[in-house]
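With one protein chain removed, the remaining protein chains of the complex are shown where they sit.
Letters A, B, C, D and E mark the chains in the order given here, with residues in each chain numbered from 1 onward.
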Amino acid sequence: MNQVEQFNDYRTKMNERILESDNLIIKRIFNLDTNAYADGEGILNVKVKELIGLTCSLVLRCDDCVKYHLGKSHEAGLSSKEVHEAMGIATLIGGTIVIPHLRRAYDYWDELTGK
Amino acid sequence: MNQVEQFNDYRTKMNERILESDNLIIKRIFNLDTNAYADGEGILNVKVKELIGLTCSLVLRCDDCVKYHLGKSHEAGLSSKEVHEAMGIATLIGGTIVIPHLRRAYDYWDELTGK
Amino acid sequence: MNQVEQFNDYRTKMNERILESDNLIIKRIFNLDTNAYADGEGILNVKVKELIGLTCSLVLRCDDCVKYHLGKSHEAGLSSKEVHEAMGIATLIGGTIVIPHLRRAYDYWDELTGK
Amino acid sequence: MNQVEQFNDYRTKMNERILESDNLIIKRIFNLDTNAYADGEGILNVKVKELIGLTCSLVLRCDDCVKYHLGKSHEAGLSSKEVHEAMGIATLIGGTIVIPHLRRAYDYWDELTGK
Amino acid sequence: MNQVEQFNDYRTKMNERILESDNLIIKRIFNLDTNAYADGEGILNVKVKELIGLTCSLVLRCDDCVKYHLGKSHEAGLSSKEVHEAMGIATLIGGTIVIPHLRRAYDYWDELTGK
Partner (left out) sequence: MNQVEQFNDYRTKMNERILESDNLIIKRIFNLDTNAYADGEGILNVKVKELIGLTCSLVLRCDDCVKYHLGKSHEAGLSSKEVHEAMGIATLIGGTIVIPHLRRAYDYWDELTGK
């Protein structure tokens, strides 16, 4: 199983487990999270929202969040050039400490795009 | 070997290795760390101290620290409902960036509680 | 005007301004934030929830969040000894980098308690 | 003097002082920083790059960086609705710990837009 | 009163207040903090330890910690060139998000060195 499937499988399994625990705060955060990036929600288009999600995840150095937004960026039709540039800006903002996460992000994006 | 054993084994092995290196600062920090959460130390009870340790670890997004305090929370007799709620508040404070760590925390807690 | 009044005034004024802008995501986060710490909401009592809010704010080094939860901790009837101890644990978790925030937290707490 | 002028004056004065010290690494970072957000540089348009700069600054909770990118977002012609929404997403990602910075960001944006 | 005096006065006043509260964890952390950077303690010399304290404070973006270690770096006889270079490396590691803190650090260092 490749890393994209592995990430999605664990994410789906554990999200279900978490929601099953029926904690009201967590349920609302999950709900809000889904709505915020939805197409037609708000005024910003999906591509811009995904670039925001991607770069914020990168400067905060959360590999799984980066993977999630790379998957969504790919679905939204963002090009490799756009994704690489956005990640470059995030690396500038977040510093060289971001580079190991950038490596894994490139790796995941290559798998998503079948490179 | 399950993840609880794996975590505890590596933690024990490396803590011994670190203390063996005889660095005074590190030894004192380790000592202080043990005392701070001990029963009878200070005025806060162990359950409250473990919930503090757990939520601070979660907002700082340190998986191993979360695992450690989940183990201690379990020993201290905290219920799943209490642990889930505390982690919900931590996710609210720390934002959606905390969610991947929340997934792994639920996973580890389920193993601890034999769910 | 003392720092407690100054903090509360600016907080109230800007929260109103933010809610007036009618952004759905922000409104929901504010709403969730109010509910999470409310008495009777969930299973943890208010004192414990405020200690979680306080220590997480301290390790994340957000002075205003610390002030807010100190105010709430005071209202909830937490003693100076309990608050100091919780902040001590947070300083241990977050390191000496937390100390300047600890200074301002003590200062604010002293004003709240009329010391 | 209002806060926009105050921010810009100190920023200009100290940037000159820093560059005068002739440290090669810092000079290159400053240079790179200017180029990265420039119009025509790369494939992303200025509005998108400023929204990235703004939201990353907000989740990393740097007030001055937020102010800088709010100024640039204003120059780039972004509307209040777009800026508020982007900041809402950043608050969702970064959590309630971001809220005090959101207050100051709204305040600064209001001054920029003469509200 | 200049900013160096202002920083030192508040620091001294609040440190005394904190120690007076007699919290064991905090007292030990303060004690450990003093010892760690002391001359003759350990194998690294004071200049190197202060450069470590300074750069770690800068990447963690704590203005007061930066000020404290700039004061100590000055006492230890570090030159402006050494301090600037170390701060340049820290800015590279921590990214452009560090720049506002770098401005205030230069400002403080200039006051310390009477520039």
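Just so it is clear, contacts are C-beta pairs under 8 Å (C-beta built on N, C-alpha and C of every residue); 3 or more make two chains touch, one makes a residue touch a chain.
Everything quoted here is computed from the prediction, not taken from an experiment.
Student: List the displayed chains that the omitted chain touches in the full complex.
Tutor: When the entire complex is considered, the left-out chain reaches A, B, C, D, E.
Student: For chain A, which residues lie in contact with the unshown chain of the complex?
Tutor: These residues touch the chain not displayed: 61, 80, 84-85, 87-89, 91-92, 96-97, 99-100, 102-104, 106-107, 110.
Student: For chain B, which residues lie in contact with the unshown chain of the complex?
Tutor: Here the touching residues of chain B are 10-11, 14-15, 17-18, 21, 23-26, 29-30, 33, 56-57, 60, 62-65.
Student: Contact with the hidden chain only, please: which chain D residues?
Tutor: Residue positions of chain D that touch the missing chain: 24-25, 28-29, 32, 35-36, 41-42.
We take it that only the chains that are shown with their structure count from here on.
Student: Check every other chain and keep only those touching both chain C and chain D; list them.
Tutor: A, B, E
Student: Going by average Cα coordinates, which chain is farthest removed from chain E?
Tutor: A
Student: So which of A-C, C-E or B-C matches C-D, with over half of the contact pairs the same residue numbers?
Tutor: C-E
Student: For chain A versus chain D, what separation do you get between their C-alpha means, in angstrom?
Tutor: Taking the average C-alpha coordinate of chain A and of chain D, the gap between them is 23 Å.
Student: Distance from the CA centroid of chain D to that of chain E, rounded to the nearest Å?
Tutor: Computed value for the inter-centroid distance: 27 Å.
Student: Quick check: how many Å separate the C-alpha centres of chain B and chain E?
Tutor: Going by mean C-alpha positions, chain B sits 30 Å from chain E.
Student: Which residues belonging to chain D are in contact with no fewer than two other chains?
Tutor: 33, 56-57, 59-60, 65, 85, 88-89, 91-94, 96-97
Student: Does the chain-touch network form a line, ring, star, complete graph or other?
Tutor: complete
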